[in-house]
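Only a single protein chain was left out; the remaining protein chains are all shown in position.
Note that the chains are named A, B and C in the order they appear, and that numbering of residues resets to 1 at the start of each chain.
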Amino acid sequence: MSRVAPITRTAAATVNDATERSLATLRMRFDQARAQTLALTDGLSAEDCALQSMPDASPTRWHLAHTTWFFEVFVLERFEPGFQPFHPGFRMLFNSYYNGVGDKHLRAERGLVSRPGLADVLAYRENVEARLRGLLQAPPVDAAAQVALTEMIELGVNHEQQHQELLLTDLKHLFSRNPLLPAYRQGWPSVPVHPSPAGWLACPGGLIDAGASTASFAFDNERPAHRVYLEPFELSLRPISCGEVIAFIEDGGYRRPELWLSLGWDTVQQCGWEAPLYWQSQPAGERSGGSKVGRWQTFTLRGVVDISPQAPAVHLSHYEADAIARWQGARLPTEFEWEQMAQQVAVEGNLLESGLYQPTEALAAPPPGLPTQMFGDVWEWTQSAYLPYPGYRAAAGAIGEYNGKFMSQQMVLRGGSCATPRSHLRATYRNFFPPQARWQFSGARLARDLK
Amino acid sequence: MSRVAPITRTAAATVNDATERSLATLRMRFDQARAQTLALTDGLSAEDCALQSMPDASPTRWHLAHTTWFFEVFVLERFEPGFQPFHPGFRMLFNSYYNGVGDKHLRAERGLVSRPGLADVLAYRENVEARLRGLLQAPPVDAAAQVALTEMIELGVNHEQQHQELLLTDLKHLFSRNPLLPAYRQGWPSVPVHPSPAGWLACPGGLIDAGASTASFAFDNERPAHRVYLEPFELSLRPISCGEVIAFIEDGGYRRPELWLSLGWDTVQQCGWEAPLYWQSQPAGERSGGSKVGRWQTFTLRGVVDISPQAPAVHLSHYEADAIARWQGARLPTEFEWEQMAQQVAVEGNLLESGLYQPTEALAAPPPGLPTQMFGDVWEWTQSAYLPYPGYRAAAGAIGEYNGKFMSQQMVLRGGSCATPRSHLRATYRNFFPPQARWQFSGARLARDLK
Amino acid sequence: MSRVAPITRTAAATVNDATERSLATLRMRFDQARAQTLALTDGLSAEDCALQSMPDASPTRWHLAHTTWFFEVFVLERFEPGFQPFHPGFRMLFNSYYNGVGDKHLRAERGLVSRPGLADVLAYRENVEARLRGLLQAPPVDAAAQVALTEMIELGVNHEQQHQELLLTDLKHLFSRNPLLPAYRQGWPSVPVHPSPAGWLACPGGLIDAGASTASFAFDNERPAHRVYLEPFELSLRPISCGEVIAFIEDGGYRRPELWLSLGWDTVQQCGWEAPLYWQSQPAGERSGGSKVGRWQTFTLRGVVDISPQAPAVHLSHYEADAIARWQGARLPTEFEWEQMAQQVAVEGNLLESGLYQPTEALAAPPPGLPTQMFGDVWEWTQSAYLPYPGYRAAAGAIGEYNGKFMSQQMVLRGGSCATPRSHLRATYRNFFPPQARWQFSGARLARDLK
Partner (left out) sequence: MSRVAPITRTAAATVNDATERSLATLRMRFDQARAQTLALTDGLSAEDCALQSMPDASPTRWHLAHTTWFFEVFVLERFEPGFQPFHPGFRMLFNSYYNGVGDKHLRAERGLVSRPGLADVLAYRENVEARLRGLLQAPPVDAAAQVALTEMIELGVNHEQQHQELLLTDLKHLFSRNPLLPAYRQGWPSVPVHPSPAGWLACPGGLIDAGASTASFAFDNERPAHRVYLEPFELSLRPISCGEVIAFIEDGGYRRPELWLSLGWDTVQQCGWEAPLYWQSQPAGERSGGSKVGRWQTFTLRGVVDISPQAPAVHLSHYEADAIARWQGARLPTEFEWEQMAQQVAVEGNLLESGLYQPTEALAAPPPGLPTQMFGDVWEWTQSAYLPYPGYRAAAGAIGEYNGKFMSQQMVLRGGSCATPRSHLRATYRNFFPPQARWQFSGARLARDLK
């Protein structure tokens, strides 16, 4: 009944909400998110934070500044009495894509800005944080304004979490372009892992509920909740593994057009793809034991490591995921098939908090009769284009640009990855990227028709 | 025994089918389609037929050859005893995109081939036609083979009809790039027209049937029939008109990013779009009566003419259609919303047979309580990405490449245009193009949520 | 009083000149050149004449029209009483690059024009020719005007001859892009050939005269005559042969950066060059006798033929010529070194009139103590950039754009080719192309320092 995001439509609905999640909780969430971002930059130099490796990726320093800009422009500017900008040039410089806010710096040129430097941006963060905490100490007395404020801060916290993941994937891409292949973190945390059993889980389909219906936070693109009719299908118990990708490669998968969507095949040829992103083939002579599997290594945030055949495959484009599925006589699930299954599973797994920053085997023993690793490890490409749900309408003003205008030429991914904060996820969460994108922690899970 | 898809679902259905539409009917359909194609080239010079104006468009002569190639490779090569190719080089030269058939000539280089010339290609057409008629006179005695043959010829006829439309849109694009702006046809046929009333038609939604369920011909991408749940909505009685586009332009529509999808806005800026394709603005001094409407003219297959505000807008990209809808507080329909309405309307309208080759007002008085111009005039962009229906599986072999591999990064259009043969259409028909494409006869119709 | 450049230097000279080369001679030259152009199109279809294979090349029909346009705009428009254009659109449509004449059609879009067709362009040619002959029958009575008229026609004849060569090289390129590799001419004329002896010819250098000093026709870029100081050098007796190129290839020449200019090496890698343009390597199995030489074939205007090791190498870029020279411990000559030698040799050789349209061994026995094949066979790349001679000044008005504005980023070639009309050449003639161009009949001759 309450339809809300991203800001909230009616004061009535949101007052409940604001009451529930008290200001104290919000303050904690805010502090935690901001600290989490900073913690991710531990050990990085000013230069690590300044460079941009491709137009799709942004410098770490830009992420630090832009997440701050979001709070400054969408919270302080609206709610702080006597608001003055921290720096008059930042409004344009750290605007990502909000035309409603005014001019913006070109995305592809974020790596051309050496000043403000890292120290300046950290000062910017501190300043805006302090003022935001002040606002949370003395919120507007008007109930509707208070609701609007807390909602916008909640959105800002979720926005910050999204950029935590991007900060890691962008940094990984940058380090991969350095011929010396530096490691972001040294050594691996020791975690117990469990084999993920192969197999399928059937679902009878029918008319199901999809999308976010609760009052708790969800992005506007997860709403409104609505009904979808599903044909019977089955879903793989686990994501596509590296071992399956190796078998695909060895079966000539990257050279067989019949396995690919037409644009996928064009991309394979134009980009010379022969394996997932960051994979590198080891010359025969240097392989341990001459094993075929030993042929492959991959660059990670901890440097170059041998591929583990049991681990979920990652850094796949939608095109590769689709081709690997076809090669196995299967297909990718729709986002609604995925969501239907995910509703039965807890939001747990190899998420940002594991500190691995790389997919691995299941961290917990697989639940009987349920799929494993639905959350964490890898974002799972679906067969669904990223389109508005029935009745979707973007919010008015600049904040309406958050999600809606990107509903073209992208595919939906579900489930989060090893770089997603746990509190950021839920079964209805929709991530989206163009089908050729590979630098995210993206993999897939197979589905099959049951008719 | 049954090898059927993409054309029909069950052997049982097809045997009936083959019986019904007797060989005689098929021969007639074949002859008619082949003659129709040739008739479209009346008055064209060898040079008109040879040039290619962009990678997306093909020379007329290539269309003449490729439609023949389709029958040669998919029918004669499979069914003609002692088959010999007309010319050993043609198999590669006129292969459009079937990797399963072997090498193919690059699409972007179809305009680099002066030999075989038009006369050679016409001889090729005659040769293959004669042999195909021979085959239809003496079809295989084996029932399954006969079904397979007739199905493949049926597919070839529908394929030929698709290229009739492309021949016209490609030629229009070519002529538009000639600074002398030659006309394909002189003068306009005189046809009575009827005003299309504005207004909306409501639909309660619910669980509906979608896709092709009958035994008669449909492309594989229209199958399987399946159920879809629709929320209540309303659909505009008529397509977006040129007058509405003029109002959009005058309201600054092409300069307001908030009206556009993000990629659409990028395209507007990169391509410098200020109006639909082929529109040209007349300097103030030369306008009749100084009227604002008189400002706009457009290039047609009959040369440059004044824009008629009542006529359906054409040569819109999906992005423009989407932005114009948003500007009107509406949206584009999904393909299922459109299909649900179209099921109630006869396949009639301003189609290829009208000989206008340009959208116009309604040729017949609008039926009370029903939308007008659902078929003909302009292909109508929908909000639906071109994706497989639940249970879709492409046919085995090269013919499976016909539709399935293009299910990525394209949007569905429905309803046919002034360049579509009437017998080629039906309510379940799915056309598809990338969202930035404008050289087809593409327009749109508005929809709105009813909740 | 008469201002005449770019054609002759002094009024005195030109009056003599105009007297000498009587109008009768000019009429004959004009008729001959026009007929020669048409003869080159024998056997070509309308489609052969319509297509454009790359922005650098033009359709045959465009050459036919543009050479006519030159006479219409620069002669008829200036000298014909009551001049009316043949077609008002042609002034723009067939303008190549003369900004002073007004708008021009984009070079890269010459292949998008199907109308006017070949028949229309032939009618255009006849019309303008008839009017030009009329003008030559009744020239202006004023002496200066008569001089100006005849000079401009002389320029137009030379312009026509330049396009005869381009017509052939552009057509060759077009046919080479057709997968069926059609031949322009069938069979080879039988001509006796003589081996070209290897060896060097020394020149002491010193202060020499360069450039065109005589009153007879020369382009403005050959003037003024001026002095140049040469160091002692020697020149190869014959052009680089195909055999030398094969040896270069087999020595890894196309894979060794140390042999190349930096931009040349970039080009080799970007374009994937492994041999001269039009060369194709025959798989080992299909070679006659397994010989290494038999490995190479080339596409010619008479179809694909085996490479003759003794023939001059052709379709070399400047970069390849330079690298092959360096590989042989030599260099390319400067244009003045070349000219100094060429002054001693008659303008004879394998020129357009031989009808071979392909370089070959020497047609006449090599003159003792002189280099062979200085004229004809292949244009010879020099080490000289195409720059103005001291005192050069382009003519006023549009005709001044003929040569001067191209004096940037091109290299000088000397000597003419198997596609150059004999009467078009002389020792001071400067041709010019960018260093990466390969589709002309371009080769080279080695030089060495003698100190």
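We adopt the following convention: a residue touches a chain if its C-beta (ideal position, glycine included) is under 8 Å from a C-beta of that chain, and two chains touch if they have at least 3 such contacts.
Predicted, not measured: the structure shown is a model, and the values here were computed from it.
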item: Chains still shown that are in contact with the chain withheld from the display; value: A, C
item: Chain not shown: contacting residue from C:126, C:142 or C:231; value: C:231
item: Option from A:55, A:102 or A:117 whose C-beta touches the chain left out; value: A:117
item: Of A:46, A:191, A:271 or A:305, the one touching the omitted chain in the full complex; value: A:46
item: Chain A, residues in touch with the chain not shown (by the definition above); value: 45-51, 53, 61, 89, 92-93, 105, 109, 111-118, 174-175, 177-180, 182
item: Those residues of chain C which, in the complete complex, touch the missing chain; value: 97, 99-100, 207, 226-231, 257-258, 260-265, 319, 331, 383-385, 387-388, 390-391, 393, 401, 405-409, 435, 449, 451
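Note that only the chains that are shown with their structure count from here on.
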item: Graph class of chain-chain contacts, one of line, ring, star, complete, other; value: line
item: Centroid comparison with chain C (C-alpha atoms), farthest chain; value: A
item: Where chain A and chain B are represented by their mean Cα positions, the distance between them in whole Å; value: 38
item: Cα-centroid distance, chain A relative to chain C, in whole angstrom; value: 60
item: Junction residues of chain A - those touching two or more other chains; value: none
